[in-house]
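The complex appears here without one of its protein chains, the remainder shown in place.
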Amino acid sequence: MGAYLVRRFFLMLLTLFGMSVLIFVLLRVMPGNISDILFESAGLVNPAEKAKIEKELGLDQPLVVQYSTWISGLLRGDLGYAYVSEKPALDEILPRIPITAKLAVLALFFSIVLGVPLGVISAVKQDTPLDYALRVVSLSGLSLPSFWLALLILMGFVHFLGWIPIYTDKPATIWHELALLSIPAAAVGFRASALIMRLTRSSMLEVLRQDYIRTARAKGASAASVNYDHALRNAVLPVITIIGIEAAFLIGGLIVTETVFNIPGVARFLVEAIRWRDYPIVQNLVMFIAVVVVVVNFLVDMAYVVLDPRIKYED
Amino acid sequence: MAVLDHRAELNRAGANATGFFGTARFLMRRYPLGAVGAVIVVLFVLTALFAPWLTAYDPTSTNPRASLARPTADHILGADFMGRDMWSRVAYGARISLAVGVGSTFLGCLIGVAVGLTSGYFGGWYDLLIQRLIDIMQALPLLVMALVMAASLGPSLQNTIIAIAIPLVPNVARVIRSNTLSLREMPYVEAARAVGMSELGIAVRHVLPNTLAPLIVLATAQLGAAILTEAALSFLGLGIPEPHPSWGRMLSESAAEYVRTAPWLVIFPGIAISLAVFGTNLLGDALRDYLDPRQRT
Partner (left out) sequence: MPRTVSPRIFAAAIVVLALVGGPALAQKQGGTLRIYHRDNPPSASVHEEATVSTNLPFMAIYNNLVIYDQTKDVNSVETITPDLAESWSWDATKTKLTFKLRQGVKWHDGKPFTAKDVECTWNKLLGKDADTFRKNPRAIWYQNVKEIALNGDFEATFVLNRPQPALLSMLASGYSPVYPCHVSTRDMRTKPIGTGPFKFVEFKQNEVIRLARNPDYFVKGKPYLDGVEMRIIANRSTRTLAFVAGEFDMTFSQDITIPLLKDMKSQAPNAICEIKPQYVPRNLMVNREKPPFDNAKLREALALAIDRKPFVDILTEGKGDIGGVMLPLPEGLWGMPPEVLKTMTGYGGDIEKNRAEARKIMESLGYSASNPLKVKVSTRDIAIYRDPGVILIDQLKQIYVEGELEVVDTTIWHAKAARKDYTIGMNLTGMSVDDPDPVFYENYACKSERNYTQYCDPAVDKMIDEQSQETDVEKRKKLVWAIEKKLNDDLARPIIYHDRAATCWHPHVKGFVGHQNSIYSNWRFTDVWLDK
């Protein structure tokens, strides 16, 4: 197990290194750089002014030098200066992380609260009209364009309550803040719940057919207690799997939701930074996301070991 | 795992039906949701194929007099603010959505299968390298990846297809690889090797066909996802550019703006996307139930 962990750790480092190269190259392949964007509204570019900006930002250096400057800075905890705001990149990224983190955790909470019970019910009532109805509802969550769903929610609030749940950095009360985060989180969670529901349903079906459930039933345990007690415990694994798979996906889903609900989290910030070709922000933010995804996936694998005694990692 | 034998599958599932219609009737009763999905998908494909015959207007021709026209006999789904016929745009939009969905899924699967198959079959350093690449790609959110790709390649139909296809590759490759790994040790593969068949020949002849079932399941699931990703890209200002009638573009640009004065601009593309994705999802679910042995009752 120990050797496995070490091996796993080095593979994680390798992944992160590859990621840094990939995002660095992708950004340079993208047409245009910050100086093009800075002149976007100012008309034709004065080549001297443009060259001056590129020199100031080190964009005239060879790519290898630019890359090593970035990585050595990153290792020292120096993320450099954001191109657009001209503030330290860390000061731009750090305050935005908790916002997105809260949103992601809430979304996950909603998707589990919604997805697991529906999945269990759907499995227990397999092939009944209730099962079909639940599956249709859950699939519809996967079928609506997320920005459309989010906009419909916004319009509903404005129309019926005369109030719009969009983010403000100065919420009146903690309940106000919670409401402002819960509504977009529910929109994201609805979609993720469909995946959780489907996976819970299929693993429940599998479990329900297994011998020990039949034994428990034969021993006279009530149907309900068998279903929900034994079975549910085994349905934890798919939920954890989904968390692993969804960690990266959720951030993608958050981009659109953060845009519609105007939440200044990292997801939307990343899109804006890509648009601005703000390399220090994009590079460091992508690395941050990659670290989160890699660590979450590692924890998910570890959770398997703890929760499912059948799984053992050998070296 | 030899799931390509449909007859055996059907029999095992309890069908004693014969002939196409008998089989269809059985499948419909066994998978009612899947049947609904299949009908939607067929309608979607037919609309896409026969768009020029189903519509009276060019989807890109503007007309000041029809600006924001309500649905009438002339424009059955109304017209957008440039006076373009909505039904034409929705019908031609089916072509684009189909092209994006099928194109990117096909491309993604093609590369994914090639990568997954070779990686699983040959193993070793090559496999390790590919696995790391896949890890890297999976650590980057799909939409971010598509966003960077779309921005790098520039807005056009084919670039959007590529941008959506690339992030699909790791998913496909991973499934195909694990399948290949288990197939590699199968007796008949050993047998083929003993007869002196080339490694590549074995991979293509024996291993590939047996990974088709999971591939079909995966591909149908991705079809809907690809259509939605295009819509999300359009919403973020990338994706298929005007004047091409893309549903995502139509919906994202008129969503809240005309919701009161011209709701038809919001409702119809919204229904079109949701229905198409819903249909492929229903069909995909049914296919998975049918093809995935663990699900069988």
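Here the chain labels run A and B in written order, and each chain numbers its own residues starting at 1.
Methods note: contacts are C-beta pairs under 8 Å (C-beta built on N, C-alpha and C of every residue); 3 or more make two chains touch, one makes a residue touch a chain.
For clarity, every value in this text was computed on a predicted model and none was experimentally measured.
The omitted chain makes contact with just one of the residues A:Gly73, A:Pro117, A:Pro171 or A:Pro264: A:Pro264.
For the chain missing from the display, the contacting residue among A:Leu16, A:Ile71 or A:Val84 is A:Val84, taking the whole complex into account. When the full complex is taken into account, the listed residue touching the unshown chain is B:Leu68, out of B:Val39, B:Leu54, B:Leu68 or B:Leu181.
In the full complex, chain A touches the omitted chain through residues 30-33, 36-46, 49, 52-53, 82, 84-87, 92, 151, 154-155, 157-158, 162-164, 166, 168-169, 259-262, 264, 268-269, 272, 275, 277. By the touch rule set out above, chain B reaches the unshown chain at residues 60-62, 64, 67-68, 81-83, 151, 154-155, 237, 241-243, 253, 255-261.
Quick note on the criterion: only the chains that are shown with their structure count from here on.
Averaged C-alpha coordinates give centres for chain A and chain B that are 23 Å from one another.
Taken together, the chain A residues at the contact with chain B in this complex read 11, 14-15, 18-19, 22-23, 26-27, 29-31, 126, 132, 135-136, 139-140, 142-148, 151, 154-155, 198, 202, 205-206, 248-253, 255-256, 259, 270-271, 274-275, 286, 289-290, 293-294. Every residue of chain B that touches chain A in the complex is listed here, in rising order: 32-33, 132-133, 135-136, 138-144, 147-148, 151-152, 154, 224, 228, 231-232, 235-236, 248, 251-252, 255-256, 259, 270, 273-275, 277-278, 281-282, 285, 294-295, 297.
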